[in-house]
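My questions will all concern the structure given below.
Just one protein chain is left out here, and the rest sit where they should.
A and B label the chains in the order they appear, each numbered from 1.
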Amino acid sequence: MDYLSAARERLIRAQARVTVPPRVQTAGRYGFYLGALVFASAPYWLGGIYYPDIWTDMALWGTIGLGLNVVIGFAGLLDLGYMAFYAIGGYVFANAALYHGFSLWEAMPIGAVLSVVASAIIGFPTLRVRGDYLAIMTLGFGGIVYYAAQNMTSLTGGYNGLFGWKTQSILGHPFASPIDFYPLALGLTVVAALVTRALRGSRVGRAWSCIKDDEVAAGAAGIPIIRYKLYAYMVGAVWAGLAGAIFAVKQNIVSPETFTFNQSFFAVAVVIMGGMGSITGVILGGVLYVVIAEWMVTYTGTLSGVIFSSLLLLVVLLRPQGLIPFRPRPPRWLLRHYLEDPARGTAGVSQPDG
Amino acid sequence: MSLRSCPRVLAALSAAAVVAAAAATVSLSATVAAASSPFVIGFANPLTGSEATYGVSDEHAVNMAASQINKAGGIDGHKVKIDACDTQATPAIGVACADSFVSDHVNAVVGFFNSSISIPASGILHKADIPMVSAASTNPTLTEQGFKNVFRVCGTDNYQGAVEADFAYKILKVRRVVALNDEETYGQGVASFFGQSFKKLGGKVVEDEGIDADATDFTSVLTQIKSISPSVQLIEFGGFNPAAGLLIKQARGLGITVPFISDDGVIGPLYYQTGGQSTVGTYLSSSPTPQNLAQGKDAIPAAKTFLQQYVKQFGQPTEYAGYSYEAVEVIANAAKTEHSIAANKVIAGLAATHNYRGTTGIVDFNSIGNNITPQYLIYKVQPGGGNKAYWNPNAKSKS
Partner (left out) sequence: MSLQELLQQIANGLVVGSVYGLIALGYTMVYGIVRLINFAQGGLYEVGAYLGVFFFTLMGKFGLQYPIPAVLITLVISMTLTGALAFVVERVAYRPLRNAPLLAPLVSSLAMFFLLISVVQVVTGAEPLTYPSVLSPAPLHLGPIVLSPTSLIIFFAAILLMVGMQQFVRRTKVGKAMRATAANREAAALMGINTTRIVSLTFVLGGAMGAAAGILYGVNYGTVTYDMGEFGGLVAFTAAVMGGIGNVPGALVGGLTVGVLSSFASTFLPNQWNEAIVFAILILILAIRPQGILGERVAERA
């Protein structure tokens, strides 16, 4: 039993008592949709090259967040090498486009499939180990892919990366400027959001949630744990594989340093900060990441690592459910009220590994 | 039931994000739209990270050139403005610099220091028809891509590799060598041209291996070299610091005493700092430093003034600072002679640059944009870390 369960039960009960009038709810929802629409269309009315580029990054990071959310948020597996799949998507596209004359459309599914294959190969032996070891193994896997990208020069161009493919196009419309990539990246985010949302509510999603909450109980209930973990890992890899190809086209170059441990760490931060399991949360996590990173690059130079790690630390300590949690909690005063309930006594003594 | 409070929070957040974005728009567009048509030169160099020592020195030189041109009235009245971008010595970030130059509509670019960045970046600038002058990227490929907008004032790796090979074969009189490189474009370039030239002269490259530029422990690879060492007479390394300093230090620590030669990615204070005493007596091939160009009886007058002014403001320049200064001057000169700051005119002006006398000697661009009068010297590291010009291939050919 983890420390939140007891508190959470009381909170859900508490929430039931906090009534929000339906009209306010509806207004809130439409307000949200409107806000999202305005925000998503911003590159069109802001114009130029800079904003579409930034918004494309946001969409790509949103997709990365959504993919990793399946692994961390749904199934509770800490993956510290997620960007490896992003790299695979990018390099597959670059190879296919440069040496085999494939277009982005043909290369994207190949990249996604190879990412899934790679995730299955690496997931099969690793997913059996316990949670913290899994984190380290994925970190190792991410490292291997990074060094492979740097050293397998014939496939990856080595340190210098791959570049110089023909301008990609769709229906005769070339992808030349960032505003051309934006709808593509945004479309991918929307698809990823809808698909992962549907998955969350499905039988598979419920199995993941059981595994995440209590692996032993899930096993006892007859859920094939390793198989379902593998599914989560593979489903997660798809999105990074797809986003990686778009990223490559947008950047004009695929090179190893975009797939470092730092990047994988930022991906984890996006999911945790946004709120594990929450669709809107992780998308906003991605947006937040790009906004901060961009602001950092423009105004403060190298501070981004400091800001991100402190932010992540603060979120884990003060708001472990993330900024936009999947399971929202009642206001803080209410939370305090219920946590000060004398019945909470059981929360403090359970073992960390219990 | 449980999603009740969520949308409101989101609406508030997205509204906040829109406001933030709008605020960002205002502040950014304010910085982009500057005073009456300046001549903007994009400058991309590693300004942070292990190669920042060079990058920052080049930045000083470029700014110095700009302010001097502006003091003299600018380019037909257009003030020169430097738009600096930090490549962090990594291709993806450097390429993003090129993208930002395109979106900022700069008039010309000086960059990108590392050949591994200059090459992909040149493609982007080529598409946008922006003139680019490289001050430090010495890989031959850069100018062999057939891009009309690309020029370089410094020399090329094949020439540098050949000078090293000449020196090793003719002056040190060694016949069997090991050539190492750090797997990056520049180091690989120098090492492979060194190997080719050395073989052409009749020598033998016993081993030829890539090492990891980010690693700090090279004892394994050195132990292997040592095990074949009676037959190895020299180690050549193409790459940068701190790898070079660590390599020679660990080699000497293992008792490998053969001569060591490296390149102008290595020359500079960091080499002695990392390698310490072990670097003394090693050889470095390099374009002449600003200090060197201003010394001796062949001293170039422009180099003397450059050095004096630079030292007064910023201390000692690193070796490509003079070239970076030169790059800005050459661009300004091209725009002045064409009486236009339009990109195609500047490119035409650059292509027509012949016998231009600047801080690093004569600039004379050939049909593909290479400076046909590069200079390379072999330096020898002195006790205390100073470098002394030891051999001048051109001087020798005269005698």
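The rule we apply is simple: contacts are C-beta pairs under 8 Å (C-beta built on N, C-alpha and C of every residue); 3 or more make two chains touch, one makes a residue touch a chain.
Because the structure is predicted, anything quoted here is derived from the model rather than measured.
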Contact set of the excluded chain (shown chains only): A, B
Omitted-chain contact residue, chosen from A:N95, A:T126, A:Q168 or A:N252: A:T126
Hidden-chain contact residue, picked from the options A:Y44, A:W105 or A:Y147: A:Y147
Which of B:F218, B:F260 or B:Y376 contacts the chain that the document leaves out: B:F218
Contacts of chain B with the absent chain, listed as residue ranges: 48-50, 52-53, 183, 209-212, 214-221, 223-224, 226-227, 241-242, 245-246, 249-250, 252-255, 270, 273-278
Residues of chain A (touch criterion as defined above) contacting the omitted chain: 2-4, 72, 76, 78, 80, 122, 125-126, 128-133, 135-137, 139-141, 143-144, 147-148, 150-151, 216, 261-262, 265, 268-269, 272, 302-306, 308-310, 312-313, 316-317, 320, 347-353
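By definition in this document, only the chains that are shown with their structure count from here on.
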Gap in Å, rounded to a whole number, between the CA centres of chain B and chain A: 38
Parts of chain B lying in touch with chain A, wherever the complex brings them together: 1-11, 13-15, 17-18, 20-21, 24-25, 28, 48, 86, 90-93, 95-96, 99-100, 102-103, 116, 119-120, 123-124, 183-185, 213
In the complex with chain B, residue positions of chain A that touch it: 12, 15-16, 20, 24-25, 28-29, 31-32, 34-36, 38-39, 42, 46, 48-51, 53, 150-151, 153, 158-161, 163-164, 251-253, 255, 257-258, 280, 284, 287, 291, 295, 298, 301-302, 323-324, 327-328, 330
